[in-house]
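One protein chain is absent from this view; the other protein chains keep their places.
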């Protein structure tokens, strides 16, 4: 796929400044772009990098004076970037509509119009797959699970029985939805599993990365709210309830029955204890361990996590401990001297 | 499935107090239960919540006076709860006994009576599967692996060659047993893999969550002891030996050749260094990093982990560092004043 800058400007509705004949075949970052790529600048501090960039053109929201490169001026660089990336996205063969002959689909399922069921997929009794959803190679969908429209399950995803998945949900390869949670009672010295009769509800527009686990609830449902995005290798325990539009980075673990409000952001490798609540819009820095409930809008860091402000102050002071110890030693010596002087007088 | 409270009491052998005609169709927590659920109270501090609970009935170990709800009085609430949950568990279609026609089973295997081999399963030479074990869709079992009776391997589990799995073992979806461990020798500047001739032994009644890894041993075996329960996304490295009835929470990592005694509890995201021993009944708090051997019964926290008591004291004092720094400053000023007074006298 190759377009002139002029054609590209037209396709995305951008104002073109400069030579429209430059040919573009992809998108690249400011630093490593080659002359056939278009790059982008979101804020003024990166404009300087453009001077040395080899990119053939640039997406900007305001015209940059005296730049040698052609500029595509757009209202919102983020939106335009997504459009341009979609234009240059690799053209993959569509997964063919219908059921691959090597898939095993139980008789009493409902497969929506336009849905594609890939090779080696196994779909159990009473499953419903919505219109235009793509169930890729090797996925396993358990009894009575329901998927909405326009979903995409990548290769080898496992969805256990009774899980409910909304519309426009993406789940990447090797992820497990609806496994039994880690709930045991100690009876006569042995750990006995508490049966998990509940399910999982994944709401619309949720996207889940690769190799994640979302456990089913003991009773009721584990819930991932609409528009929430989850990175790879994330663990969502039984009965967790996640609000809408949260961002959950890689390798996060959320323990049983904890609740996240809307718009919560968890950095990579964060751990959240069981049975706590994290308020709307709270942001937890990477690797923190949250052991108590968090108010809306708070920013936390550390294990156990405190407010980011306190945690960073503590880190700074902790690093000054060697100096503090020395100072304590010097003060002690000065006091000893004063005491000796005092004793001399007596 | 719906039962009256009276029928339910009869089925689990409970004493009924109150109206036996209330209809129940499931189990729920005290707070969110609806009137068709039965809830449960294990200790007296949660009795107050029952007043406002909408649940239709309650499991208790001692009669609660003046409660409007029907009560099922049982000896052990934990045991009764498991029984009741099993009664209301979703009725799933049994995986049919025998070998699915799309499974690929080598000729010289032994498949026990009542065992079920699901679609797309691949079973290599000399594998043995015990009676009534269920090997779900897409599992791959390597040459010479042995599984006991009544096991359940969920979808897409991979068991490498020569691994030995006992009776009544559950392994959830997308878990890998017997991968080669992370053991390299640096030879002439390159990392060369040390061949892993050993295997994995998973003893009876072990339950392993989804997307876990248990590496095979270099020599001898990586061992998971009987009755141990492992949550999701856990990493068990080569030659690790885990005792009996341990509880290992999500995203824990145990490095090579470390040993856990019996009844050890590791919180979520704990890391255990290689070549150390953790004594019977030790409890390690979530996110801790254990860098040295731990005595039986110890409770540890932090990275590097110390006794929980010391670690919490340290956390408290660390948070007081800003005040300590101020105090040090004030003492310094008071000393300076005393020194000045002393100098005046000379």
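Read from first to last, the chains carry the letters A and B; within each, the first residue is number 1.
Note that contacts are C-beta pairs under 8 Å (C-beta built on N, C-alpha and C of every residue); 3 or more make two chains touch, one makes a residue touch a chain.
Being a predicted model, the structure only gives us computed values, none of them experimental.
S.K.: Among B:79, B:180, B:276 or B:296, which residue is in touch with the absent chain?
M.R.: Residue touching the absent chain, from the options given: B:180.
S.K.: Among B:6, B:20, B:90 or B:289, which one is in touch with the chain left out?
M.R.: Once the missing chain is taken into account, the touching residue is B:289.
S.K.: Tell me which residue among A:154, A:203 or A:221 touches the hidden chain in the full complex.
M.R.: A:154
S.K.: Determine which one of A:48, A:82 or A:186 touches the chain that has been left out.
M.R.: Looking across A:48, A:82 or A:186, the contact with the absent chain belongs to A:82.
S.K.: Could you pull out which residues of subunit A are in touch with the chain that's been left out?
M.R.: The list for subunit A reads 26-29, 32, 37, 76, 78-79, 81-82, 85-86, 88-90, 92-93, 100, 102, 118-120, 136-138, 154-156, 172-174, 205, 207, 209-211, 227, 229, 231-233, 245, 247, 249-251, 268-269, 286-287, 303, 315, 318-319, 321-322, 324-325, 328, 331-332, 335, 338-339, 342.
S.K.: Please output the residues of subunit B touching the missing chain, sorted low to high.
M.R.: Residues 102, 104, 120, 122, 124-125, 138, 140, 142-144, 156, 158, 160-162, 174-176, 179-180, 182, 184-187, 189-195, 197, 211-213, 215, 218-220, 233, 235, 237, 251, 253, 255, 269, 271, 273, 289, 291, 303-304, 306, 310, 313-314, 317-318, 320-321, 324, 327-328, 331, 334-335, 338, 341 of subunit B touch the chain that is not shown.
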